[in-house]
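One protein chain omitted, others in place.
Chains: A and B, in written order; residue numbering restarts at 1 for each.
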Amino acid sequence: MKLAFRKTYLSSLAVMALLLTVLMAACGDNTATTTSAATAAATTASSAATTAAANGSTTTAAASGSAAAASSLGPIPKGPAQINGTIVVALNTEITGAGSQTGELARKAAEIAVDKINNTGGVNGQKIELKVEDAQSSNTGALAALNKAADDKAVAMVGPVKSTQILAINDRIKELKMPALIGGTNVTLTQKGNEWVFRFRPNDGIAGNAMANFLLNDKGASKIGILHDSDAFGTGGADVVEAAVKKAGKQVAKREKYTTGSQDFTAQLLSIKSAGADALVIYGTNAQDDAVILRQIKEQGMKIPVVGSPSFGQTIVTSLASDVTEGVYVVQDFFTGRTPEYNEYAKAWQTKFNSEPDGLSAWNWDAIHLLSRIIAQVGTDNSKIREALSQVKGYQGAVGLFDFTRGGDGLNSVDVAQYKDKKLVFIRNVAVS
Amino acid sequence: MNRKIIYAGLAVLIAAILLAMPNLLDTSSLNTLNVGMVFALPVLGLYFILGLTGQMSLAQAAFWGIGAYTSALLTVNWDWSPWLGIIAAFFVAAFFGVLLGIPTLRLKGHYLAMATIGFGIIVGLVLLQWDTLTRGTDGISIPAYFRIGDFAFDKIEKYYYLLLAVLLTLAVAAWRVRFSRIGRGLLAIRENEMAAESMGINTTLYKVMAFSLGAGYAGVGGALFAHLPNTRYISPDTFSFDQSVVFLAMLVLGGSGTIFGAVLGAVFLQFLPEWLRFLDKGYLAVYGAGIMLIMVFLPVGVVGLIEQLLKPWLPRPAQLVAPASLLSKVGQPQSGESGQGSREAAAGQIVLEVRNLQKYFGGLKALDGISFKVVKSEIHALIGPNGSGKTTALNVISGIYRPTRGDVLFNGQAVGGKPPHRLTRSGLARTFQNIRLFPELSALENVMVGQHVQSRSNLLGAILPLPQSQAEERRIQQEAVAALEFVGLLDKQSELAKNLSYGEQRRVEIARALAAKPFLLLMDEPAAGMNPHETETLMDLLVKLRDQGLTILLIEHDMNLVMSLSNRITVLNFGKEIADGYPSEIERNPAVIEAYLGAEVVSA
Partner (left out) sequence: MEEIIQLLVSGLAYGSIYALVALGFVLIYNAVGVVNFAQGEFVMVPSYIAVVFLNFWGLPFILAYLGTILVACLFGLLFQQVAYYPLRHRTYLPVIISTIGASIFLQNAALVVFGAEPKKPESIFRPGDTFEISGIFIVPQYVLILVVTLLLVAFQYYLFERTKLGKQLQATAQDKTTAQLMGIQVNHMIIFTFMYSAVLGAVAGILVSPLLLVSKTMGGGLALKAFSATIIGGFGSVPGAILGGLFLGIAEKMAARYISSAYEQAFAFIILIVVLLIKPEGLFGEKISEKA
């Protein structure tokens, strides 16, 4: 009796496993296969590392690389630094949990950056080893990931991208003296008196101001509706937009919020509609919410200008909402493809993953590239890396022109783009002083 | 002797490892351990709710969050010391536990699980949206450290010891609660709520208590989480429904019935993602499948399993023997409590009177106006064919059903409609037709639950080693042993109730009822399913009890037993009383014969 039951149970498990496998085989472009391919590639890369040139020797490629870098970096001691062994760089990102979507893209962007550097001679002949530390989509997870990075002897950490996680680990970063190259956009992150934090994306203050100014000035709007996610990112952004609108002497018709993953926004949109808004700012976080909001705007017959936060420019939104994006403006960290540096990133992505590159994750690529150049010159000492980072001025990355001499914020402008025929086209760059 | 040395050695070794932990682990492992220890507190809280009381809660993360915000806001806004913050966190969370408990604990099972999910989601949204108080999505940074004089717990190595101290204290407190009268009451609710109620346990109150105690533990965990030295930051997204599920998984993994399991499960599950890193994105899938597999193959959890495996090697609890002075008193009604009249009262005193009692279930008249009197120190039998309303009568008398109409007078006081636990308190105990023991408790503990109304230690007495509560606990144990010896089961005291034979279970149930020292014992078919020998033993027992002065009202089908033991008999048929009198009268009563043998026999 008992045996028979176990048999049923085990055979059912087997069937489930079989079904899973069939499903995995069924969809060719799924991520599971690409991930395993990526792991394979990483393995080959690291085995190549062991057979690489002896310690301290510099290949021609690396030497020329650092020479080229010198021109765009600040007053940093010239000449290649002596580096022993592989250089560990940690990526603090969300592999599991609610944020795994973004985390996966960040990892891809970081991987291709590391591959690129390692395949062109490494850093003064040494390979970079990327340690992906899972922040588990939680604050404690991000902290654990930071500690793990320290245990793994990482010279610097890229990420996290989520503002609350950065706030949660801010003290620990200081304590560990770990240069943190972050992607969180909450304005306050770089104002906590922590000199170890460097932001590689424009903060929400810049994006929010740009959104308001664009609608008021370029579109002649005077009663602006605001719809935003009630998480830290959306709320912070909406606050900036509201302040900017009021500062310009114009009116906020209605401000409405929603919880991430709400699935239906009819009530909020109707409320904004009946308040008579003549333009709409949407500060969203989650691509799925963004896509549904855009569809429902169209379903409600709303024909006012709409400008969305950077998340609306993600490739996922383009693919999920392709039928309803027409005419929507998007504020982006930067408009993809305007610089050769971005094209290089996009090419590396397409070669490795055979999919549309994710622009929003490109800052990971820049962070790792800038880091590798700095290490090539000052070595792996964390204080020297921090010092050198804070003197970077005029470094052209894929996402923009970096200047850290003003403080922890490397960028100060955003681009406005518009969906036309299911594609984003560049409208103009908006800088905020 | 040898064993004692081994145990002492083991204890020293474990203590040494625990104290040396910060030196044994690297920073990130120690950090994981710290977070695991913080999580162990809400999980311990869930142990009270699910493990002891058998109630489902998926709101632990909400209480955890309430605790974290309480302490954070008090220390940040009003400069309270974190020490006070932690105490406030306990009470505020416990208060919310009561608030949620009172309306929802009337609900059973699934409703309760659902209502707690709803509560958790509401709390999460309030933390997020009420930003004037909670600072909304920005979260709160907490500058204060725990301090003793100039010493600050500002490094995770130091914080580890603080956590260890708090966790050990609260785990020991939980342990003491488990083995107190309160803990036995909670377990009784888990094992059989109706029997618990009729042993005098106020089940609603106890459930609310377990709920708020669990919430309080979670609150302490929340406060310790808020002050973790290297974050000292909280934001609403941490306290989500998913986290409640994680707490549940931790408890289930370790073993919901053990304190050690709760702690170990929390720490273990916190380390698991580290060890399963190779699984990458698949980790949570494996974790989900693991929960299912544990439920199927390892319902007692990992620690539960280890306990079961180790059992043969652990020292058996010493066989307890009751003092002879107590043994002779078993079955004697309590003396003079709450003015209920004493044993010395005149013979012929009426203990129970039922007047024109009616109980309708919709249109069905289960009892249609019955009246009878039970005289002190007599055995009074209630008989009748199947479906005549005997058990309904017993259920109304013992408070399980409310009477539709009519009065029940117990020692001259109207008690109709009072809940069972109140009736037990005033001196009425019962056994059930289909035995309702607490199957996972030992025979001794079953009987000790019966002592509930004979003891008064509260939660504080359970946790703190107060002399009077310890003395009371000793008395409870001795009297329970005596009651077991009285029914001839002294040697089975540490056996689990579910492992006893049918006849033995019946006798444990009687011993349990006797432990309440009732004036009146209600017995629903005590001889059902017994073999002739067992029935014989039972009859001797009943006679002995009557001789001790106990009054017994019993329902029985065994006519031999009824006729040879009863002083008086009441006969019911179709909810009506058809005869009442001495056995010799009943035997010859034509109405009774007709009811039992059918109309044809009489008319023939």
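The working rule: a residue touches a chain if its C-beta (ideal position, glycine included) is under 8 Å from a C-beta of that chain, and two chains touch if they have at least 3 such contacts.
Because the structure is a prediction, the values reported are computed rather than measured.
Only one of B:K158, B:K281 or B:R475 touches the absent chain when the whole complex is considered: B:K281.
Checked against the full complex, the one of B:V12, B:L125, B:L168 or B:V543 touching the unshown chain is B:L125.
Checked against the full complex, the candidates A:T259, A:N343, A:Q391 or A:Q418 give a single residue touching the omitted chain, namely A:T259.
Here the missing chain is touched by one residue of A:Q101, A:S222 or A:T339, and it is A:Q101. Considering the complete assembly, subunit B touches the hidden chain via residues 50, 54, 56, 103-104, 106-107, 109-111, 113-115, 117-119, 121-122, 125, 129, 194, 245, 248-249, 252, 281-285, 287-292, 294-296, 299, 361, 395, 400-401. Seen across the whole complex, the unshown chain contacts subunit A at 5, 8-9, 12-13, 15-16, 19-20, 23-24, 26-28, 30-32, 98, 100-101, 103-104, 230, 256-259, 261-264, 266-268, 270-271, 274, 287-288, 291-292, 294-295, 298-301, 316, 319-321, 323-324.
Note that only the chains that are shown with their structure count from here on.
For the pair subunit A and subunit B, the distance between C-alpha centroids works out to 52 Å.
If you check the complex, the residues on subunit B that touch subunit A are 26-28, 31-32, 35, 125, 128-129, 131, 136-139, 141, 228, 230-235, 237-238, 273-274, 277, 280-281, 283-284, 296.
Against subunit B, in their complex, subunit A makes its touches with residues 9, 35, 95-97, 100, 104, 134, 136, 138-140, 143-144, 147-148, 150-151, 164, 167-172, 175, 186, 188, 230-233, 235-236, 259.
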